[in-house]
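As you look at this complex, bear in mind that one protein chain is not there, while each of the others sits in place.
Chain naming follows the written order as A and B, and within any one chain the residues start at number 1.
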Amino acid sequence: MNKALVSINNVKYKYPGQEVYALSNISFDIFEGEWLAIVGHNGSGKSTLAKLLNGLQFPEEGTIFVDDLKLNEDTVWDVRKKIGMVFQNPDNQFVGTTVKDDVAFGLENHGIPRETMVERVEDSLKKVKMESFLDQEPHHLSGGQKQRVAIAGILALRPDIIILDEATSMLDPRGREEVLETVRKLKNEARITVISITHDLEEAAKADRIIVMNKGELFREGIPEEIFQMEEELIKLGLDIPFPVKMNKQLRQRGIQVSKHYLTEEELVAELWTSYLKT
Amino acid sequence: MDILLKDVEYRYQANTPFERLAITDVTIDIPAGTYMALIGHTGSGKSTVLQHLNALLKPTSGTVKIGDREIIANRKEKNLKSIRQKVGIVFQFPEHQLFEETVEKDICFGPMNFGVSEAVSKERAKACIQQVGLTEDILQKSPFELSGGQMRRVAIAGVLAMEPSVLVLDEPTAGLDPRGRKEIMDMFYNLHKERNLSTVLVTHSMEDASQYADQILVMHRGQVLKRGTAEEIFSEPKDLIELGLDVPEVVRFQLKFENTFQTKFKKICLTTEQITDEVAAFLKGRDS
Partner (left out) sequence: MMEKMIFGRYVPAESVIHRMDPRSKLLIVFLFVCVVFIANNFWTYTLLAIYTFGMVGFSTISPRFLYAGLKPVLWLVIFTLILHVFFTKEGELILDLGLIKIYEEGLRQGIFISLRFFLLILMTSLLTLTTTPIEITDGLENLLNPLKKIKFPVHELALMMSISLRFIPTLMQETDKIMKAQIARGVEFSSGPIKERVQAVVPLLIPLFISSFKRAEELAIAMEARGYRGGEGRTKYRQLSWTSRDTVMIIVLALMSVLLFLLRD
């Protein structure tokens, strides 16, 4: 087992002036190199969780450790170097007047010397395949391109973790695929840990592990196969189940046995094919 | 009310150095009572077409016929208001248009602009707020203290209260969670059925297009590429895939199944039930 990069212990949080706790009794670990999807309907507390991880809010009770560093007001700037965050609205996180200025923004904040900056700006933009857009202004970019620039801005700081806070929910399918593909590549090549807050179940199905949030509590935690076992429960929570799982269920109702819950169409077809050949 | 676009061309910032051709040669007829889905990539011209449906944009060449009104390129048009009452548009992220102090006032804003009395507008507000799945007590609240999903519904109610005979929807569910998405899409479908509303849906979701629309129009690079029923459009999925567009997951599964099993089902399936029936029949067919 990889070591726990982030550990969250009994965290409680409520927004100022609110009665209801946005998060209560949350405890879990995030492991190095994994892709963790946090799912839940709007208002389930999943975005609040992301804000706590990055020290944009501090828990009322409980502790959060990031890479053995206890998150508090003194350590928050060091933690922010380790955790990069991509937000939902591509426009409202683009600070620079051009692509390269935006990527440099985080570096400037951390006082990185200029020579290093120039190198890292180009290098990070290459990693997200935006190197030919160096001098572009943001209003000439698509949503997916803006999000990739945001990712480059994070990469430039050499983080351990990237949090995608519904980062693809405002994009068209093409933009969504661009962004996810970029993150997948980074996860594999640069061993970056990914925390994806999403209600895109297709995306969650491809994660290493899923956490389901409901009403500010951790409802269930497990690998995708386990999570999607609870079909009806997920739907009751306002979520959906991926198409192959729906098919599994319907096939079973028609008397065709499928050995387990497949999460991709390929796997399901492959299993049907093998059992077809056997009989 | 019928809508007909004939040979429509539109150029943004025409006659300036920044001129850009957005759509060309677009001919579309939308007879009363149609549910039409417009699909295509961002930038394929869908939004431009949509804005012609209630004369927000006027063609730079060609004609648009909305009911008995005809909008002809290069002609001064007056009193477009009557068109706008009949064709309601729900824009993407419609919650951005809310501005009144209370939800009720915001919903009444549209109808009252079109000369409906305050009393009648308030009646409509009550009916519409329920239609979009909210309760009456929300009417006296400020729209800005609501959640994002509730704001979206209020904004939609504001368009419904105009009682249009054509409803144009520009990705009305973008950014919502799965349950919210399904509720809103079902509501629009019911309205379409109950009031015989023409509905034009611009969407990226092939599932929505195949599930709700009786006509699908594929736009590509400012032109109409294809038009037909969901069966017709998705029975040639390769064309769509070549354009880099998605096909519904059911269709995708069918293609993979047919490929692996070297078979071909009689028709293209559009629902999970249909495909499971076909697959089950195929697998059992060999058993017997």
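To be clear about the criterion, a contact is a pair of C-beta atoms (placed from the backbone, for glycine too) under 8 Å apart; a residue touches a chain by one contact, two chains touch by 3 or more.
Please read these numbers as outputs of a predicted model, since none were measured by experiment.
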{"item": "From A:28, A:65, A:105 or A:219, residue that would touch the chain that is not displayed", "value": "A:105"}
{"item": "Candidate in contact with the missing chain, chosen from A:43, A:153, A:175 or A:216", "value": "A:153"}
{"item": "Hidden partner interface residues of chain A, rising order", "value": "51, 54, 56, 77, 80-81, 84-85, 87, 89, 91-98, 100-101, 104-114, 117-118, 121, 137-139, 153-154, 157"}
{"item": "For chain B, residues in touch with the removed chain", "value": "13, 16, 18, 51, 54, 56, 81, 84-85, 88-89, 91, 94, 96-99, 109-110, 113-114, 144, 158-159, 162"}
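Here, only the chains that are shown with their structure count from here on.
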{"item": "Centre-of-Cα separation between chain B and chain A, whole angstrom", "value": "30"}
{"item": "Touch list for chain A against partner chain B, complex", "value": "41-43, 88, 142, 169-170, 172-175, 199, 201, 235, 238-240, 243-244, 246-247, 250-251, 253-256, 265-266, 268-270, 272-273, 276, 279"}
{"item": "Chain A-facing residues of chain B, complex", "value": "41-42, 147-149, 174-180, 204, 244, 246, 249-250, 252-253, 256-257, 260-261, 272-273, 275-277, 279-280, 283-284, 286-287"}
